[in-house]
Structures are given as C-alpha cells and as structure tokens.
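If you scroll down you'll find the structure; I have some questions about it.
A single protein chain has been omitted from the complex, and every remaining protein chain is retained in its original position.
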C-alpha cells in the first residue's frame, strides 16, 4: 500500500474493497443500496487511517529534577483502535500514570501518545503494553502504569449488545507494588 | 453470495477480504500480524451475519379487543447494525411503542423485531422507518412510534471519540400528536 | 387441583412435575443433580402459590367526602407474577393512582391489591386492566390509573440478558386526559 | 430426553408439561387461559434450552509469552441460568479475571464461556466454581477469579420482591491473595 | 389526659401502657427485656408529644403588595406524623407553595407550619388538607398547594419492607390549573 | 398473652390498648378520630406480629465440601424490627456473609433468617449478634459476618427528621481479620 | 457609617460589635475564647462588606438587532446574601434568563449583576424582584426571568438542620407565559 | 448575660445588637429596612441559643458486656454551630463511631450529643475534639472516632460561593490504627 | 496574516506575541520561566488555528423524500471556540436538530459542522445563529434548532471558578413552536 496524505487512499485498496462490497450487495435488500457508490472509498479510508504511522519525534520532554517520587496521572483518555482479529473498531478510555525520574512530558502529549499508538490493528493486551513501552522510551520514569477499558465491536457478533468491556492493566517499576499501585488504581476506579 | 448457515461463509467473499487484508498488512507494523490468518474469514462472517434475512413468519399475534386506547411500550432495547456508508457497526438502544387496535404482539417479539430488522446495512433514518413499517404490518395498531439513539463507529474517523449519539424518532397514527406523543417521549427520556 | 393451605401442595401435581424433572435429569450433567429430590415439590409449590385466590372481602374502605378532585398515588410497588405463555416469573413495579369520589382505601390496601391480583398467570396487558377493574370496584373513583414496568424472565430465552422492561398503562375517568394524566405520569417517571 | 436442534423439543417432555398445565388450569381464573395452547411447548423449550451442552472445542487460545503478571478482566457480563432447586431462572452479572501464563483467550470467548457454562440447572456456588474450572482448563493461568452477583426468582416465593442479590466469589492462584485480590475485587465493586 | 410540659407525661397514660407492655413481655424472648423498665414512660411520651397542640399565634405575617403573581415554594420539608389507624409513625417530605396576594409568611414559618400541623394522628389525605387550610388562614393567598410523599411504618406489617411511599397533593386557587400547577409539580418532581 | 394465629389477637391485649387509645383521644383534635374504632385491634396486631416465634426447624442445609475458603454474601436485605426501648419500628437493611466449612444454606433462607430473628423487640447491637449466632448454629461456618444499617423511628421524637442511620457490624472466625473482613465490608459499602 | 475601602471598617461599628461579643463571652465556656480578640473586627467587616454599594455603571451593553425572540440563560449562579430579619447569611443559586430586544449584556455581567444586587440585607422575595428590575433597566428585554433557590442559615435556629431551600421565581414580559416560561423553568429544573 | 428560658433574651444584649443594627441601617438602601424592628431581638436570640449549656446528665448508658470488639457507628448526623472567629454559622455532618467496652449509649443520644456539644462558638478542630472527649467520658469505649465535614459561612466573605467544606477527624484507642480506622473511614466515605 | 498549513504560523505574529510575553516575563516570578522560549510560537499557533477557514464544500447531502416530518437530532456535541471579547477559549456542548424536507446530511457532518463554524472568535449568541444559518444553507430543512451550553474561561477573571455556563438556543421553522420545540428541548434537557 502506497503512503498517503489525509484525503488520499490507495486506489488498489479501494478496488479490493469494491469487490467485497459488490459481493455483499448481492444479498442485502435494496433499501441499503442507495448511497453505496462511495462505500469502497470510505472503508478504504478507514483502513488507511489506521495504518498511518505515529509521529513521536516532534515530542520534546522537559527536564525536572524530581525531589520526591510523586505520581502524575491522566485519567480516562478517550481513544479508539481496531482489533487485529476482525479489523473492527474498539472504543475505550485509557488511564496513564508515571512517577518521573528526570524528565516529564508536556501534558497534551499523554493523550496524543495514547491515540497515536492506538492507531493500528491491536489486541488490547498488546496495545496496553505498547503504550507502556513508548512512555518508558520517552521519559524513562521511575515507575509507570497504563490501564485500558474498552468496548470491542467485534463482540457484537457472538456476544451481542450490550457488549461487556475488557479491562487490561500494566504496572511497571515503582508503580508495580503497594501504595503506588493502589494510588494509580484508585484514579482508575473513579467514575469515568 | 451463496446463502449460508451459521458458521459458513462464502469462500469467494473470504478470498476478496483476504486481498484487502494483505494490502493492509503491507503497512501495519508487525505486532498486529501474529493472529491474522483467520481475519479474512472473521470479517467475512461479520458481513455475512449482517446479510442473513429476518424470519418474521413464525411470529404470531394475539387478538385482544381494545376497550380503550392505551400505549404499550418497550424501552431501551439494545441492538446493533452497520451503516450503509462505511460498512462499520453502530450500536444503540431502541424504544418501541404502540396503541393496539385488535391485535397485540407477544412481548419478546418486540426486541426480536428490532434486532432482526437492524441486521443489514442502514442509514439510521431508514432503519427507524423500517421498524415502524414492520410493526405496522404485524399488528395494524391505532398508533405506533419508534425512537432510536445510537453511536456510529464510522464517526470515530472524522469526529473522534467520544462520539455523539444520533437520535431519530418516528411517530404515527394516534402517537403522532399531543398526549400520546408526550407519553411515548416521556419513556424515551427516562435514563437508559 | 385440590385447594391447599400454605405448605400443602397437591400430590398429583407433584407427581406430574416429577415426570418432567426426570426427563430433564436425563440430559443435565451430574453437578446439578445433587439436591433434586425435593425439586418437584418446590416447583409445584410455585405453581400452587400462583393459583391461590385473592382475599378482597376483608378490605374495608373509608368514606371521605371529596371537596376537590385530588390525585392519591402509590408509586413503584414491587410485585411479581408469572406469564401465561411460559409459566415463568415476571418481576416489576406498579404505580397506582386514583381521584376519590366518596370513598378512599386504606393505604396498605393499594400494594396488597396489586400483589393479590398479580398472583396468577397473566399477560401484562391484562394484569394492568385487572388491577384497574378491581380498584374501580372497591372505591368507585372519579378517575384512576395503573402503570406497570416489568421484566419478564421468559424473554431470557429468545432475547437474552439484559432483558428490556415492558411498560403498560391504563388511564380511566378523570385520569384519562390532560393535567391529571400528566400529574400521574409525572410520578411514574420519577426514578424508581 | 432425545437430543434436539434449536426449535425442536422432545414431544414426550411437552406431553409431561401439558399434564402439569392442565392441573394448574383447573384452578386459575379464566383470564389467564386464552393463549395456553402452546404453553407446554414453550415451557418445554425453556427446559430444553437449559439442557443443551456447551461447545468449547472451537475455542482456540493464543500464545502470548507473559513478561509480567498483569490481570486481564471482563466485568459485569450479563448471563442467566436456572436454579437446581426450583428449575426457575436466575439472572445476574459475572466478573471474570485472570493473570495469563502462556496462553490468552480471545476476548469474546470470556462472555461466551460464562453463558455456556451457565446453561443448565445450578446452585450459584457450584456455577461459580464451574466457570473457574473451565477457565483454568482453557488457559492454565497464573491466577484466575470469578465473581457472580445474581437475583434468583425462586426467592420471590418466600422472600418476596424486591429480591436481594446473592454474591459468590472464587479466587485462585495469584488472584487468591493480597494486591491481585484487591485489584480484581476493585473492578467488581465498580457500579455495574 | 392532663396537659403536660416537655418532659412530663400523664402517669395514668404510663400505667395503661405498662399494662400493654407486661402482656407483650409474657411472650417475647428474654433478650429484649433487659431495658424495659422505662419503656411505658417512653411510649407514653411518644403519644404525648403527638398530642401537644400547635402554637400558630406568635407567627406574624408580612405585608407585601404583590405586583405580579409569582409562586413561592419550599420543597422537601422533612416531617413526621403518626397514622390514626395504627398510632405508628409515618415519615416524609412535604412541598409547600403559594402565590401571595397581600401577605407573605416569614420563611422559617413554612417548615414549622408543616411540622406543627403534622403533630397528631392523621390519615395522610387529611393532613395534606389541614396544612392547606392552615396556610390559607394565615396568608389568604391567591393560590396555594401542598404535596406530601411519606412512608408509613404501619405498612411494614402487611406489605413488608421496603414500603412504597404514598403521594398526596392538594392544589387550590391559582395553583389549581395550568402553568402554575405545572410549575409547582415541577419542583415536587426534582430529586429530594 | 395467648398464642395466636395470623389474624387473631389476644382480646385482653386489645382491651389494654383501647385504654391507652381512649386517653389519647381526650386530647387529640377531632379530625383524627373518625376511623379509630379498630385502632386498638390494629396496634395489638402489630405487637402480636412482633411476638410470634421464628420457625427455623424446617430449614435444611446442604452438604458441600469446601475445597477453598470463599465468601458467600447476601447484601442489603430489607427487614424491620421494633426497638425494645420504645416499642416503635426500626427499618433497615442487613448484609450477611459466611465462609462455608461443610454446610451451606439454601439461598432464600438467608433473608428469611434475618427477618425471622428481627421479629421481636431489639436493641440493634443485640439483633446483630443474634443473627450471627443463629447463622453459626445453622451452618457452623469457617467465618461469618453480619452488618446492619437501620433507621429507628424512636429517634424522630428527640432527634427529629431526617433520622441518621445506625450502623452495627459483627465479624467472626475467618471474617474477623484482614482480606476477608475487607471483602465483606467492600460489599457493604456498595450503594444499597 | 462612614464609607470604607476593602480592608477598612468603621471603628465605631467595631466597638458596637465588641459590646455584643463581651456579653456573649460571659456565658460561653472557655474553649471558644482563645482567638476572640479580632472577632468584633471580623464581624464588622462582614456587615460592611454587605453594605458596599454595587457598581453597575462600568457595565456596557452591546447592540444586537434581534431577528427572532430567543432565550439567553445563565443557570445556577452561586451567590450569597444576608437576610434582613436576622442579619445571617443565606446561600444559593440563581438562574437568569432574558429574551433580548435590541441590547445584550456581556456574559460575565450576568453573574456579577446577581452578586452585586445580592450584597445587602434582603428577603428572598425582594431580592428576586430587584435582580429582575436591574436586568430590565440594563437591557430592556422583550422578556426576562429570575429564579432563586437558597438555603437560609437563620432557619437553623427554629427548623434545624438540614434546612429546606426556599424557591422564588419572577417571570416578566414574553417569559411570563406558555412556551418561554416552560423553556426557562426547564433549565431551572436541571440538576444544579 | 443572664440565664434565659427558650423565648427570653437578655434585654441588654438586644440593646447592644440594636446599636449595631442602627449603624448598618445608615448605609443599607431602603428595601432592606421594612421589617428590621425585631432584628436586634432575633439576632440576640441566635447568640443566646448558641450559649445555652448542654444537658448531658439525664443521659443514661446501658451495660453490655462486650464479647468482641465491634464498631458501632452513626453516620452523617446533621448539625450546626458557629465559628468563634466570626460568630457566623457553620453547617455540616458528623460521623461518630465507637467500640464499646462495658457500656453502650442509647442510639438517639449520639446525635443529641453532637448537637449539644456543637452549640457554642467553635473552631472545627476543637469541636471535633470536644465531641470525642464527651463521648469518652460517657461510655469509656475501647476506641472511638469522630469525623466532621462542614461548610463555614464565614468563608463566603473572602473565598466566595460555593464554599469548600472543611474535613476534620479524630481517632482514638482501637480506632486509631489499621482495620478499625479503615472500617470507620469507610462509612465516612459513603455518599452522605 | 499569511495563510498557513497545520504546523506553520506567521513569523510576524510570533514576533508580536513575543513582545507581549517579554513584558509579562518582567513581573512573573522565576518558576514560570523555564520553558517559555516556545511560548510565543505556541500562542500564535492557538490564534492561527482559530483563524483557519472552514471547509464545507466537500460535504455532500443525500436526497430523502420526507413522507412525514420527523426530528433528527445529535445531542451534546463537544466543541470549543474563543470569545471575541478576550480571545480566550470557551468550551461546551452543542445540540443540533432538524426536520428534513428533501435533503439529509451525513451523520458525521453534524458534529463537524459545529466544530468548523466554532473555529473563530465568537460571541455565543452569534455562534448559535451561525450554526443555524449554515445548517439551513446545507439542507434547507422544514425546521431546525441549535442549542449551546458553554463555559467561558474569560469569566474566570471577574466571576471566578466555578464558572456558570451560558445557555443559548435558536429555533426555526417547524421547530419554533409547540410539540417540535418541546421534543427538541427534551433531548437538550437529558443529562449530558
């Protein structure tokens, strides 16, 4: 697939999706067909959006000598991704916390990090780990933690609505044990 | 597309989806690729599920001479469907009400009706109308109404999370005006 | 079926249920069988309880000359019944209101009335009407209204959990129109 | 009882239920009798549905080398079952958590597992254990936990509405003690 | 019964209650008997408190020429009373509203009025009317309204816990119809 | 006091209450007197109901070899009782938990146990203990716990409405310390 | 009383309050006396703050030709005042709405207006009217409305805690009737 | 200041307040002056009420041999007091808990104790301690704890509305550490 | 100001902001200065973002012959803008509704429309109207309505936190009156 700018999609991908669409259109009753001309392009853009690589290089960090080990947390960040098993969206919220060592991250970078990493096709267990890894690489914290609660639309098929959430949590360094774990999970349990 | 039983999917459809998947797999970083072998089959089953026709014939109605015109309502039925513009899921709740004339429907048939009609690819405006039409055909009510609130995952692409709901309402016959409209909408406004 | 006192059940009914139980016990894996000896008796008592006739005669009313037409309401009465289609329980809340003419009912009689009438096998539409009729017979009100919201366990089979509620409402006399209808429905919409 | 497909029920079971129904119909006042012709078949289908064996074989697991011991949880899964004492439904929510060792389960399999195991006639204490056992067999986790809160309709008879929930919890392996127990129970205490 | 000051109770009443208590003490198992010596006096003081007459004479009103007809309301006043059928307490909240004509009442007088009138043995229907009457006598309003929601402990006996509330409303003068009725009932429907 | 069946009350007790009522009727303004003829009988029935002994003998337990020590809990059971100081009702909710050793109790027996023991005249501290004792006697658990939150109407007299709740808790055996205490109290803290 | 700047208070007023304080200090047990030296000054500053005149002259309005009659509302403005009967604080929220004719007010001016007018000693009925009058003078609206809900601490003395709120509403011009009244009151009924 | 009965206030105190009022009346615009004649008397009664000594002598305790150490708690008692810095009211809720040793207190005495001690002029830190001390003196508990959350109207002057609460807690004896501290604070954290 | 792409800002604007920043930096204590080098560029990008023109041309509409007049609504769209008086952000939610005539808009276009129009410097009254106008131009509806609730940070300066919201509503065509107005405002009143 060729790299693309925002409104471009690879015409070959569009053609492949159009094949799928035309097979589906054989069975589907007529009411759904009125506006399908641009459906292949739209679905291709969905896939393309998910495949654009993240852009972490312009994210500078700030030096801040930590006198004490305090937790910084950003709760309940809205994000979405797609599951690698079905290519269907999942939607959720992500809690991020870290105990800085020598560097801190600009505030807006934390939700951006979550959303950038989440672009792609993921199992939630792997996504949780990937956000942890990226955070660690950026600020080398004394401890860090990521918590995700998400609703996977692929479950609609077999489990049906309403779909139960999935909860995954990764805790590292000073956040792995005792009071710092409790402090982080305490924010995760607040009503979101 | 050949008709299929529950676990069968048309192999041609699977092959077409596999083309799409292999194009996507070119760009996507490796972490997402570990379990993709069955992704084409899974996505094809998603499309196939949505295309299975509804089965309304075994739904009998009961005769009940209406002495007075009272509203029967089933609120906040969980359902899902897929949008005809993007082939992506939307998830929501549906409120159904009717004022019987000579026939009433078995209670469980009302949520089943919503879910059966919702299978397919729809604009929400059209789905609302289609549920109304099917309900009318089954019980020929003195009045009937359908209200839908749904979250469309296709909006994640351009609008981003959290996605605002869409609200559509159709009111017919005695439910179209005055107190019966107010009574029905009153139940729709209750916390769901 | 012979009339029974509280702890008695018709032995013939127990025997008939035992036949059903023994058929079921053929298929069900062993873990469920440990305490089944008294299951026929227990299920028979369930049916018997539902068949005991109500006892409305000891319910006296009080004379109270109504100077003005004010609504008396008892909201959100917990009750249960069984559906006449499946013999399975349904559970709900019932709102009762009336505008007295010359008689009022002792307060505790209103929930008792709902629970007594609800004993039996009912469609919810008919139960709503039956409570209305009984209330009318007792106090001959200037207006009266009954509202029921219930969850029918028979829906678990085809619709699955969580089961949507069913809402039925009967409005009569002065409660049928305008502000008195709005006043009654206002209490029904309060959080229960 | 002969094995059956979805809409089939064993005619002998239907006949046995019909005996029960005809005994009940002797006492019940006429309003409930209008639609009872198919009640034996419907109740038999209820029993039959509960007796269908689960189908766990098509559930594949995924290998995922666990670098660290993190809890995966699926909260508040809606399910229903029937109690082995009364053959009456109980309805509830189930929380499942596990700390993977070498295998993880596809997300949708967790609610499916709960619902499949719950089909049958159970005491809640035994059902909780059975879900634990099945989960252990599938993924051989480092720790696992199941929590159930359910409302048993059989209690309506002696305790009356509203029926208090029953709470059961099983904790095994790493989930049995200290912080992992607290982490799992923390998700169980979130508003469902 | 002789008039009494706050801590005095009529010794004859105490003696009569002591007779009742001694009969009850015959049956009640011993654990409850340890602190019963003063129970007759305590129950007598309960009755005596309910019989003390209200003291409305020191309540002055203020003259305020009404330029326009605006509603003044005091919502959700906590009060208690006892039911005239069982002499057992009922507990509730009372909403009072009036549209002044030439006089207004000092704010604290409105809850005091409710509590003073509620002292006594009442049917809730009559209490609602009595508060209306007293309010009318004090400020001769252009309109006035009283709404009561109360929980009667006497219902515990036959209906059992949780006890449904009873709702009574009286609307007079300009508050009887249309928008002023809606405005008053609007405040009554706010979460209390 | 002679033993009585459900609708019978000891005529002597009625006569004693009638003495009390006639003293009260001297002072109370006329509005409350219209329906007092049967008040002595009604109040006597209230006392009689509270004095009926519990019936624990028909409660069988089930043998269930405990492989592990898991808590079974029934939260927020609605009950009522009367205080031994004033003979006035108190109303509340009771949480019961136990860790079985060799026996478990049928689910509906737990709320029945609470309600049966609560019949009588109690200080809440003693009632909490009495429920614990009865539970211990029935199932000889490895640990057990009872938590009560109740509103005592006798407080209306001196403290006034709204009345603060009283909270009492008894923890025994394995429930007395550490994580099992935390687990039980965690369910008690859930919104009731 | 001499005009004062922010931290100044009239020494004569301080002396007068000191007289009051010394009388009170005669009775109050010693624990409360440790920090009373500056109490007269502090209470005098409380009174002085309430007496500072508002400053409405620097508030400019903006011309905006109204094409249609739309309501502008600012809900739930926190404010406080003191009651003219007891000189004690009352605290509440104020809802302001108006339908502009030719002028609109800068947004921040609406809460400032409420707070400035509220400074002083008021009966709530008069304060509501005074805010209306000031608003009218500033923007000459086609309609305007003010709604106040406040808790008066003077009620603690006779009514005791928790103190019921007082609700007052003034509606003028186009806001006085029908849909505009409903629209404004609708915002007032939203949870604050 | 002379001792006073309920409706009496020291005329000298009234005269001193009248001086204050007349100084204030110089500046305050006329609308507030209409009903000020009795303001000095009313404010004097406010101060007098706060100075009346508590009456703890008639509070008897009950002997109850504690077999085990269980916490008794009364949550969220509404009370008010006045701050010793400004003589202005503060309003709040108080949580009281104790682990009895040999004596328990009658239930209604706990809220009465809080309200009696709170009468006076206090810093909240000292009031919390004073309630602790009084409780200790009365029941000599094995542990006791008092928690207060209150809103101080004096803060309106400098901090403005809405005023943040102040939280103070005293924990003694067995309540000072570990699980008993957690148990008590757990009830304090429940929604009040 | 020169047109800019996403990450570009006009260097002249940056220089002008740098002048402002350097004046501010004279007074501000040193702690705030560590990371100010890029502040002029960041603030300039804030202004530039707000000035980028909307892009409505690629928004196609769909033809859908309206058989009946039903309301389509999208509630509680999160958006932000900046006020034209202070150039400071305001943040809010926007409700959009319309009754289609011949055209409908793709669902995601409704939130995009709100966000695009909101980019710029606005008074909320004008923004509400501008969204209405743009919507009308796109779909020529039979009726349309826009409702905005927003929090303006410029109010922090004079009113202080927490800042009251501002509410503006425009109703046109069939949405201007009666039931359609009520239906739309009903969705606006739902908890957001």
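We just call them A, B, C, D, E, F, G, H and I in the order they show up, numbering each chain from 1.
Everything below uses one rule, namely that contacts are C-beta pairs under 8 Å (C-beta built on N, C-alpha and C of every residue); 3 or more make two chains touch, one makes a residue touch a chain.
Small disclaimer: the values here were computed from a predicted structure and weren't measured.
Trainee: Using the document's contact rule, name the residues of chain A that touch the chain not shown here.
Mentor: 62, 64, 67-68, 70-78, 97, 100, 104, 106-108, 110-112, 179, 182-183, 186-187, 189-191
Trainee: Footprint of the hidden chain on chain H, which residues?
Mentor: Against the left-out chain, chain H lists 83, 85, 123-126, 128-129, 152, 154-155, 157-159, 162, 164-172, 176-178, 181-182, 185, 189, 191.
Trainee: Residue-wise, where is chain I in contact with the chain that is not depicted?
Mentor: Spelled out for chain I, the touching residues are 1, 3, 10, 12-13, 16-17, 19-21, 23-24, 26-29, 31-36, 38-39, 42-43, 45-47, 49-51, 53, 78-80, 84-89, 91, 120-123, 126, 130, 153-154, 156-157, 160-163.
By our rule, only the chains that are shown with their structure count from here on.
Trainee: Return the chains shared as contacts by chain H and chain I, ordered by label.
Mentor: Joint contacts, listed by label: G.
Trainee: Measure off the straight-line distance from the CA centroid of chain G to the CA centroid of chain H, and report it in whole Å.
Mentor: 27
Trainee: Multi-chain contacts only, two chains or more: what residues does chain F have there?
Mentor: Only 34-35, 62, 78, 85, 123, 154, 157, 160, 162, 182, 189, 191 qualify.
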